[in-house]
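With one protein chain withheld, the remaining protein chains of the complex are depicted in position.
And now, chain A:
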Amino acid sequence: MAAITLKNIVKKYGDGFAAVNDVSIDIADGEFVILVGPSGCGKSTLLRMIVGLEDITSGDMMIGDRKVNDLAPRDRNLAMVFQNYALYPHLSVYENIAFPLRLAGAPDQEVDEKVRNASKTLELDEHLERKPGNLSGGQRQRVAMGRAIVREADAFLFDEPLSNLDAKLRGQMRTEIARLQKRLGITTVYVTHDQTEAMTLGDRVAVLKRGYLQQLATPRELYENPGNLFVAGFIGSPPMNFLPAEVDGTTVTLPFGTVQIPEEKAERAQGKGVLMAGIRPEFFEDAQIADKVGSDSTFTADIDFVEWLGNETYAYIPFEAPPEVEAKMRELEADLEGEGLRTQLVVSLDGSSRIKEGDKAEIYVDATKMHLFDPATGENLTVDREHAGEIPDHALVTAG
């Protein structure tokens, strides 16, 4: 077991394309860290650099106290679970799990003991003699994990391990991985593009965009204090709403009307012209059923469309945005791999709300939790630095 330290890691390909740019992450011993981001953000490359399957262009990769930049994968003593499992089809489940031990030249008795232990943990006992080709997706996944836990590796690396499973199995395996990691207490780096996995599994989450680290923080910090527009838009489902906003004193003018924000937040956003306000869907409520309604924080809006999910209701409210804000939002959508079809507000209302399509409804908004972003740099002006983990400086300049 060991800590993993990434210091200014850069990966440049032969054609000059930089897949990973100056990423520094400290992973403590026993910590579960998630690398998350849209495809092409360099998260898998980063993982493969940790394990040694990709060369490091510059920077230091430390495992424990050892610099491992130039070590072959087999000398790094890490265990990895591949996205497509990469099981050895010519070997039985038993031999698949035993493979790392056999390579290390362990005596048969030790191999047997450890394999049986691992198979018991993963409930693979009755499948030990079968070939991977005859197993279901979930079973293959467990064999791949068995191969990882059977030896005393310094850390586990997972490369989107659940992306090939169906939704139900994915949920089960997610809990299983979390439980296993807590029990073994082993340092783990986990790559995913699924934010549910990122939020539920990780002690800390590193959000990446185009090879740049955007923010490294706990899931709660990421959600409540995103460092920039990209992180704010990436974390959360349905995503945070972005609206053009103008701040004057503590009054914020939104397309629907004005709301009041706390003084400390307002202070930091003075005199910056048109800003982008970020409000999560659940900060809205149907004024009819909200408990703390004040006239300064409600507005009336035309409801375009309603989705009732039982426990909650999503209502869609279209709005007009000035061109510079709209351009910024299109850019952000592209970064997030979404389709910026229209500028609209998604509000999450209580399931008991009776608002219907075409209604003119009164909506309450909790503006104290609103974030204000500089549309030019994407920087979150109202971020609470003490509860936002690490935000590299470049994330405030280059971020979209």
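The rule we apply is simple: a residue touches a chain if its C-beta (ideal position, glycine included) is under 8 Å from a C-beta of that chain, and two chains touch if they have at least 3 such contacts; residues count from 1.
Quick note on the criterion: contacts and distances are computed from a predicted model.
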Exercise for the section: Using the UniProt record as the reference, specify the protein name of the hidden chain from among "Extradiol ring-cleavage dioxygenase", "Sarcosine oxidase subunit alpha", "Carbohydrate ABC transporter permease" or "Integral membrane protein". Expected result: "Carbohydrate ABC transporter permease"
Completion exercise
Across A:7, A:116 or A:131, the one contacting the chain not displayed is A:131
Exercise for the section: May I ask which residue of A:6, A:41, A:68 or A:87 touches the chain that does not appear here? Expected result: A:87
Problem - Listed residues A:2, A:63, A:78 or A:349, member touching the removed chain - result: A:78
Completion exercise
Contact residues on chain A toward the hidden chain run 51-53, 72-74, 78-80, 82-90, 99-100, 103-104, 131-135, 137, 140, 147, 151, 164
